[in-house]
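Have a look at this one before I ask anything.
Excluded from the complex is one protein chain; the other protein chains are retained at their positions.
Entry: subunit A
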């Protein structure tokens, strides 16, 4: 899978003729991936950045990016166009986060940014600066699995397991946010996730078991 197959070259230029350098002057506007930016929108970004001469110029070569991953400060050197999933997997060897589509359509790459699920294939590493990043590797507390991980194991909420890290991250975020989640909450939480093996019913059962345990304990 192209982990960084954006429509730009290694020299930082994009094919539309707008240089990534100019684009990034904008300072990482949002989590929207460059791949999905229509040419018009890119032009608008350029126009607005032109008026804003005070913005710093980043790239096109590698720049230092400071990230906080699983509670640890992690400085990396990467081109500004690098996605968060590329950093996690290819710079840091955190391969638990998967890629299923590389365009925001399958949620296999889900991590947390400040506790909220986000598609790391659609997030520039730059935009994750200053935020607390949690990956599947950082979810368990040492050897103690997160209750959602434990429930996935017990309810066999996985087959090939390739979608599982992403599923776990979204379900764990749901339980953290809403400890007594119901079935509709679970369906909504993973509605953007694809599982080709068809583990959905067992995922529902796993998360609902955690929720009912939470209800029983009054959390």
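By definition in this document, contacts are C-beta pairs under 8 Å (C-beta built on N, C-alpha and C of every residue); 3 or more make two chains touch, one makes a residue touch a chain; residues count from 1.
Please note the rule applied: contacts and distances are computed from a predicted model.
For the chain that does not appear here, its UniProt entry gives the protein name "Xanthine dehydrogenase, molybdenum binding subunit", which is one of "Amino acid ABC transporter permease", "Aminotransferase", "Lactate utilization protein B" or "Xanthine dehydrogenase, molybdenum binding subunit".
Although one chain is not drawn, the whole complex shows that of A:93, A:130 or A:218 it is A:93 that touches it. Among A:168, A:181 or A:210, only A:168 touches the chain that is left out of the view. Of the listed residues A:103, A:131 or A:178, the one in contact with the hidden chain in the full complex is A:103. Listed by residue number, the positions of subunit A touching the unshown chain are 1-6, 9-10, 89-90, 93-106, 108, 135-137, 139-140, 145, 149, 152-154, 156, 158-165, 168, 186-188, 190-204.
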